[in-house]
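Please read the structure below before turning to the comments.
Other chains of the complex are left out, but the ones given are in their true place.
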């Protein structure tokens, strides 16, 4: 029985580790192949910079610290009011 | 007057055992680690609290109705149950019942219900969340919905790092089997497999596997898995430094290419088909993972993705944690097996880390495109902690070396790797049991 257990452990390690490696090896192949097919035959149009994200960025201008703080405050108040309901 | 005596006998203090006291202290310790030291608090707060609840004397929160009945010592009822199971000894009733056919167990539960006993609260949570297998699957769906496979797709070779790091799992299985073969411990092969999965550094996978192969060890295995995941920033760096040279740690990696949305949509489907072909027993876990990821990447079901990432995974985490805590009951946790689990678990992490780093060095030896071996350690999973450790050590060696995104590849590869390992172990252990 004890010998059996050790043998089972060895089996589990060999076949188990083998399977993990073979599986991930296959996954490397499949992934690489899939990426080639897609980038080769079904290329995506360059992702247009999203308009909504662009608006504030167009002037390279981030919302000021103060504006952000005010907004955070407003949101917090808004949430509190909702929670109270 | 007898009422007041009854009240005292019902009170917890008259019933507490040493084991329960110790387990309550251990629960408090887990809470301390979670709250003060930020050890995976999302899981360890519910687990720690559940562990305390499970050990409150007299409450029986972690017991089934039959176990409550047995604990109550109602002799008439126990005699009936013993007759049902066909055993003579009242002492052995619990074991006899747990080995009995399901029909007998259900009849015993009916008897307990007739006598007014009900399942404890944590036992109910455990039955619904873990024994059914559902909670780890839902968590995996949520994790899938939060995972970005971009870095992996940009550099698929990092999958090898995720494969190598799983050696920690199987070395630990062998270690547990060896300890038992030597007579030091008493683990079955199913126990050994469940213990090994700690080395996968992935909480839900560990809970899923041990709920199937070794439910009695689930508490210790989950605690070990989450604790060591939290300790990754302490466990990994010495190993990584010992196995790499300063020059290796300085290696800068080329920026990752842009991965298109279509590749990201195709990946979970390709992974699912591969799993189905080679590892049917891994399909529940990886199927839900791929489903979550597909919802994320397809971009047309943002409502569902948002729920899978938030409300649903949070609800599930609460009950999963409390349910795991129910397995911290003293009679299950305070066992030499637990010490063995804790010892083997850290070995598993160390071996996994080392193998990831060594595999990276091996790949550098045979390939022109160099990779920084520090990202190898991220192959153990422990997302995103292990990748952050790689990044930190990279920056120490070279202040311009940002490895975080590169390490995310092996990091998520490790999640796949340990789920694959889970599937292969479940399949093989079942075959061994049937043989």
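Read from first to last, the chains carry the letters A and B; within each, the first residue is number 1.
Rule of thumb we're sticking to: a residue touches a chain if its C-beta (ideal position, glycine included) is under 8 Å from a C-beta of that chain, and two chains touch if they have at least 3 such contacts.
Because the structure is a prediction, the values reported are computed rather than measured.
J.: Counting over the whole complex in this file, how many of each chain type are there?
T.: A x3, B x3
Convention: only the chains that are shown with their structure count from here on.
J.: Write out the stretch or stretches of subunit A touching subunit B in their complex.
T.: Contact set of subunit A toward subunit B: 2-3, 5-6, 8-13, 15-17, 19-28, 30-32, 34-35, 38-39, 42-44, 47.
J.: What does subunit B use to touch subunit A in their complex?
T.: Within the complex, subunit B contacts subunit A at residues 152-153, 156-157, 159-160, 162-163, 166-167, 169-171, 173-174, 176-178, 180-183, 188-189, 192-193, 259-263, 266-267, 270-271, 274, 278-279, 413, 416-417, 420-421, 424-425, 428-429, 432.
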